[in-house]
Structures are given as C-alpha cells and as structure tokens.
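And then chain A:
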Amino acid sequence: MNDLRAGAAVALAIAGKDARAELRGRQIAGSTLFFATLVLLLFGFALGPDARRLAEAAPGLLWLAIVFGSLLTVARLHQLEAEDGALEELARYPVGRHAIYLGKLLAGFAAILVLGGVLLPVVGILYGIDLAPAWLALAATLTLGAIGLAAVGTFYAGVTVRMQAREVMLPLLMLPVIAPLLLATVKATTAALAGNPLGDLAAWLQLLLVFDVVMVVAGATTYGHLLEE
Partner candidate 1 sequence: MENLGFIVAAYGVILGGVALYTGLLLRRLSAARRASLQIRREAESAAPPAPDRPA
Partner candidate 2 sequence: MGTRVLGIVALVAVVAASLNALFLVPADVNQGDAQRIMYVHVPSAWLGYLSFGVTALAGIGYLWKRDLRLDAIAVAGAEIGVMFTAFAIWGGMMWGKPVWGVFWQWEDPRLTTTALLLALYLGYLLFRRLTDDPHRRAARAAVVGIVAAVDIPIVHFSVEWWRGLHQGPTFGSPDKLLHPAAPALFVVALVGMVVAFTLAWAWLMIRRYQLARIEWQIEEHGRLGRISAARRAARTPVAPTDGAAERV
C-alpha cells in the first residue's frame, strides 16, 4: 500500500511541476491555444461560408483542432525534461515508472482539457452553434477525449523524445492510434448538440471510456521500458 501512495505522490508531484512550468511559460501554452484557434479559422475559410455546412462540420473541426493542439502540448511537456536529461534522472528513482507516466499524463490531460474548454465557445461563435443546452454531455466528451489524447500522446512523446525526426514522428505514430477516439468524440459531440436523437451518445462515451482505460494501462505498463535505456 505504501508503494501505491508513494507512486501517487510522485505522479502528483510531476504533474504539479509540469503545470507550474506551463503557467510560468504562459507564452508557449498560449501559443498552442492560438494555433488551434487559427486552425479553426482556416477551416472556416476552407469550408465556409455556408453556415449550415459549417455547423454540420463543427464537431469534426473542433476535435481536429484539439488533436493538433494536443500534439504540440504533449511534445512540449516532454521537451522540458529532455533538454536537461532529467528524464534519465527521474528514471533512476525506485518509484514505479508508471508514476512518471501518470504524472505526465495528468499534466497533459489538464492542458488539453483547458485547450478544449477554450475552443468550445470559439467554435460556438465561429460556426454558429448553441452549446448551452448540451453543456454537460460536451463536458463529459471533452473529459474522456482529453484523457485518451493525453494517454496516447504522453506515451508517444516519451517514445520519440530523443529521436532525430521527432517533430514528424510523433504525429505520424500517434494519429493512426487515435482514429477511434476522434470518431467517438465527434460522434458524441454531434449527438449531444442535436439532442441525442438516435440515442447513441451513451454508446460513444462508452467506447471512449474503453479506449481510455486500454490506452492508459498500455501506456503505463510499457512506458517503463522506454526509460530503461
């Protein structure tokens, strides 16, 4: 039991440290937000001006923007350690490697959650959608989606952190894996915004939950091997 508590303490410590670094380096976190907003704007140019088409496409565009933003976020969170060789230092501590993974996951989750939370009203404004009636379902979708993105993203960021072509390898490895997450979040968002006419919202959220659990477990168990080098 002590191990579990020690592990949790470490995870929280890492998450806290990353979160503080994020807040301090506000510019970088802010620029990710800016980037995602720009993506949404460009989508508007690409698919507009037909308001109805944009409104129909809105869930997909929202989540694409969140996914792209997540790529930058998780890469950045690993960059912090990589530059000082701190990851190797962390790996030497006897605490479970899972704790390191979970700590980074937590930080990534928080960052992506914030990203999505800001982008939702932006989408509401740009694509003319009323979010208020569906806010609870949207919050649930965002939370589950953020967990999945953080889980997969943290894992692949750890995998590619010291590689040469990491800027392209991270998206290249990560994007195919999150295809089902993208599908589920967009479907859930669409259903939520439409008032759940087909009654499939719960099903998509369940799929998201399964995805999250599987990926967190897979990531936590294999992350340790990455640090063992």
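The candidates came about this way: all candidates are chains of the complex that A comes from, given by their letters.
Here, a residue touches a chain if its C-beta (ideal position, glycine included) is under 8 Å from a C-beta of that chain, and two chains touch if they have at least 3 such contacts; residues count from 1.
This is a predicted model, so every value here is computed, not measured.
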Which option touches chain A in the complex, given 1 or 2? Just the number is fine.
2
Complex contacts: residues of chain A adjacent to candidate 2:
152, 155, 159, 163-165, 169, 172-173, 175-177, 179-180, 183-184, 187, 198, 200, 203-204, 207, 210-211, 214-215, 218-219, 222-223, 225-226, 228-229
